[in-house]
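Before we start, here is the structure in question, set down as structure tokens.
All protein chains but one are shown at their positions in the complex.
Which chain is which? They are A, B and C, in the order written, and residues in each are numbered from 1.
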Amino acid sequence: MAYNLLKGKKGIIFGALNEQSIAWKVAQRCHAEGAEIVLTNSPLALRMGELNNLAKECDAPVIGADVTSNDDIENLYAKTKEHFGGGVDFILHSIGMSVNVRKNIPYYQNNYEFTHKGFDISALSLHRVLQIALKQDMINEWGSVVALTYIAAQRVFPDYNDMADNKAVLESIARNFGYYYGTQKKVRINTVSQSPTRTTAGSGVKGFDGFINYAEKMSPLGNANADQCADYVVTLFSDLTKMVTMQNLFHDGGFSFTGVTGAVIEQMEK
Amino acid sequence: MAYNLLKGKKGIIFGALNEQSIAWKVAQRCHAEGAEIVLTNSPLALRMGELNNLAKECDAPVIGADVTSNDDIENLYAKTKEHFGGGVDFILHSIGMSVNVRKNIPYYQNNYEFTHKGFDISALSLHRVLQIALKQDMINEWGSVVALTYIAAQRVFPDYNDMADNKAVLESIARNFGYYYGTQKKVRINTVSQSPTRTTAGSGVKGFDGFINYAEKMSPLGNANADQCADYVVTLFSDLTKMVTMQNLFHDGGFSFTGVTGAVIEQMEK
Amino acid sequence: MAYNLLKGKKGIIFGALNEQSIAWKVAQRCHAEGAEIVLTNSPLALRMGELNNLAKECDAPVIGADVTSNDDIENLYAKTKEHFGGGVDFILHSIGMSVNVRKNIPYYQNNYEFTHKGFDISALSLHRVLQIALKQDMINEWGSVVALTYIAAQRVFPDYNDMADNKAVLESIARNFGYYYGTQKKVRINTVSQSPTRTTAGSGVKGFDGFINYAEKMSPLGNANADQCADYVVTLFSDLTKMVTMQNLFHDGGFSFTGVTGAVIEQMEK
Partner (left out) sequence: MAYNLLKGKKGIIFGALNEQSIAWKVAQRCHAEGAEIVLTNSPLALRMGELNNLAKECDAPVIGADVTSNDDIENLYAKTKEHFGGGVDFILHSIGMSVNVRKNIPYYQNNYEFTHKGFDISALSLHRVLQIALKQDMINEWGSVVALTYIAAQRVFPDYNDMADNKAVLESIARNFGYYYGTQKKVRINTVSQSPTRTTAGSGVKGFDGFINYAEKMSPLGNANADQCADYVVTLFSDLTKMVTMQNLFHDGGFSFTGVTGAVIEQMEK
């Protein structure tokens, strides 16, 4: 079901990899709601090749960009402006990577070169995307930026490793840049803190299965899935949420404010 | 602009008093988005007579109910079920009153009879509305309940008096009932924490003008108004936010996560 | 081990019932740290008779007071002033009771007469204790007030029932009164949010055993016990924490910021 919620709007979607990706679902929903979009991902991700399917489906150009490179982001924006004949109304940031996670290095034995790399890609990339957007006046007034995050930024989930720290700083960047972009250009910036989701990125986390089951049992409505997340992000890109900014918004079936459930207590008594 | 976001949905709006009321705006927006509604308020508020104008505009019946009376709520639900031929999909709770505030009694000299009365009307009323709804199976699966609140539940705003405590418990009730209604019927319950707004209720608070100016200067996007609040509530009643529950959602132009602004510092230096 | 941390200080301890009580331990520790104290509890609790043992041990008078009665609190303060020849430096509020819990009425079927009663005893009592203290100038400058609370004020623990709402408003009262007592008399007011503890009050909560085990597994340092809580409260009464006010302080072995632990995940996989 579609409502034309984003009719006439233009946006950039960072981070769609394959059909499991939340960014993929967001792109589809934005398209269905009447938006025009540009898809972008890292050169490596583009070589995996699936993004072209989405591009066709959404009638969207694909423009590669390494989010750790100022030049790449500048080029992405220049080409996007050319394509749309102007700026954009929304941006989705769905980017995260930790070398320490990939290499199964426990948090208390982290390699700091890897930490810096993960920080650059997963967190600082949002600052870069925003800073260059502000410089190039890339986002239209009352535009909306959403970055995906996870509750490990607030509480410890051991296997989430240094991605917890990356998400903490990502949320801080959203908040701080939200102040500047808000006062200067009325652009709002929020993070959506999503239930654990079976994406390619999520599955890389050790013990993911045990954890996703726990989260399911701990959420009064169950875990939110990627499609539902896309629905929610669409509302945040729409004109109905213009005054929501600098927030971290949990989209998790109630997990974040549930201390324990009957289902978990039952399991504890086994 | 309307999107048919609530097409086919039915709801109850508590607390519309006059054109300034947020509930009034929510009713109009729900109607514009295709919902059918029932309006309700206390017998006293009904005697003031303006609600009939809204009722005509929205083609909605008005059913009086004192929210401190189980009987009245039961009657409201019975008549609403009759009117719609079934349950509802959403409820707005926009109710608050403090006798201590009305009588200008400072927080540290509160009269506890008045405190109990304010607690009953402003906070416990949400529990009552939900408990009787659950008993009468009044809210359809995946229904949505929103209650309006204020950030005084988290931080001290001196003139807000015992309404701060009422809002704290209101948010707690939303959270706790959200667990039960979620696990039993998939109904979600959230509070929206709105900027200070020039309504009849808001204006009753001492020093309101000085305060609303401060909030304006402290919000990167400025204070959110009642129309914008109605827009936001509509998204929470729609099917696009099904997995958001037990949350307190700030709708305040960024006030809640702003520690200070340039504008305020400037004023401090005068 | 004692440090004379409270040498020369005087205080009132509300809520010691028997040796399991946190308030009992706090009284002992205050005495050991050099403070003089007055013990108080409800007439009903006094008739149970154990408090006299503590009174002897701490060389403290026992003055009965029903915390729902202004007269009783006024009388308590008058007699305390007489006993000490002046005001006090600290107060412990360790009071909670829910009729809905006692009668095993689920949260979604609460009896509102019982709710009002629990609210009066568990939450409003703190306001009363503070309001009358301010009126009678009962707390010396730079005095310290601590009220015990539980994390159900922030997240849902189903069996905690309407005590969750009572604790939410208790914390709000501490915060709001902290503002007034701070600006007027430099008195600080904080709440300590303690691990589930095997006290007479705690044991009354349904499913307490399953729950306390869960909390143990979810706390990196394990659950904090009543003795450790008393140690912590002593620091908050001491002159070393003069600028800590309006805070809710978790004393829980890390439970509050732990999303999940290895031990819990393991149990989930059984």
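We adopt the following convention: a residue touches a chain if its C-beta (ideal position, glycine included) is under 8 Å from a C-beta of that chain, and two chains touch if they have at least 3 such contacts.
What you see is a predicted model, and the numbers here were worked out from it, not measured in a lab.
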Contact partner of the left-out chain, one of A:H93, A:R175 or A:K217: A:R175
On subunit B, residues whose C-beta touches the chain left out of the figure: 151-152, 154-158, 207, 210-211, 213-214, 217, 257-262, 264-265, 267-270
Footprint left on subunit A by the chain that the document does not show: 70, 106-110, 112, 115-116, 119-120, 123-124, 127-128, 130-131, 134-135, 153, 155-156, 158, 164-165, 168-169, 171-173, 175-181, 246
Sites on subunit C contacted by the missing partner chain, in the whole complex: 1, 3-5, 175, 178-179, 182-183, 186, 188, 195, 220-221, 224, 228, 231-232, 234-235, 238-247, 249-254, 256-258, 261-262
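Everything that follows uses one rule, which is that only the chains that are shown with their structure count from here on.
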Farthest chain (mean CA position) relative to subunit C: A
Between subunit A and subunit B, centroid-to-centroid distance (C-alpha), Å: 30
Distance between chain centroids, defined by C-alpha means - subunit A, subunit C (Å): 42
Where subunit B touches two or more other chains, by residue: 175, 178-179, 246
